[in-house]
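Note that this complex is displayed minus one protein chain, with the remaining chains in position.
Presenting chain A:
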Amino acid sequence: MPGPDLLSSQGLRLDGRRPNELRRIRCKLGVFTQPDGSAYLEQGNTKVLAAVYGPHQASKSKSSTEAVVVNCQYSMATFSTGERKNRPRGDRKSLEMSLHLRQALTAAIKTELYPRSQIDIYIEVLQADGGAYCASVNAATLALVDAGVPLRAYVCACTASMAWHGGSPAPLLDVGHVEEAAGGVVLTVASLPSTGSIALLEMSHRLHSDYFENVLSRALQGCRDIEVILDKAVRDHLAEGWTKQDVVTV
């Protein structure tokens, strides 16, 4: 039975949160001046930077005549984990994460508008405390909005896990590194909350099918909550950047 100590007798988790509480999310758009779009996002202690270049002319080998080519690179800083990590890019985990990021973001970008072009998305994880993939997806969404790339909707990602509280199952939202390491299944969902569709679904261990619906719906609810937070950040950023003589309506 996975992690009986994930939830205390009072119903508090290892870091003091309730089972359906997200970690605090703080984000900022437009942190860099050189890329077309950039964003910085913190989800609890997980800190992620995202930079978007594009759309620009695709190199001949990669260009496609129907849709834009989305190129993702996921890299973890050497100081991001407890033990110093030697290979920030190019190792198998980074390549796999890059593919997953591409899958989630391609579902949201309106790719048919930009044939023969390429969009490059670079993610740098500065501190990984569980949920680095989710924070990367959320930061990449903000960076794409900052760059003015047309999106179908926001893409938000969230994790969920399962614990037992006095014999009855209680799904946990937004697992941190300590809870991940203590054992227990971690379900990662990347979805477009306004349409309700799911772009990516991944699970680390096995989970009994009776509990699956519960955990999945908790994670999707987490994605909807994250979307509200991201939307507010985008609106605050727009309000700062709009100067008076800009607005023209006829």
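Assume a residue touches a chain if its C-beta (ideal position, glycine included) is under 8 Å from a C-beta of that chain, and two chains touch if they have at least 3 such contacts; residues count from 1.
Methods note: contacts and distances are computed from a predicted model.
Within the choices "1-aminocyclopropane-1-carboxylate synthase-like protein 1", "Exosome complex component RRP4", "Dynein light chain" or "RNA polymerase II transcription factor B subunit 2", the name that UniProt assigns to the complex's undisplayed chain is "Exosome complex component RRP4".
When you scan A:Arg24, A:His56, A:Arg87 or A:His205 for touch with the missing chain, the hit is A:His56.
Taking the complete complex into account, A:Gly148 is the one of A:Gly11, A:Gly90 or A:Gly148 that touches the chain left out.
In the full complex, chain A contacts the hidden chain through residues 30, 36-37, 54-57, 110, 114-117, 145-154, 192, 194-195, 231, 234-235, 237-250.
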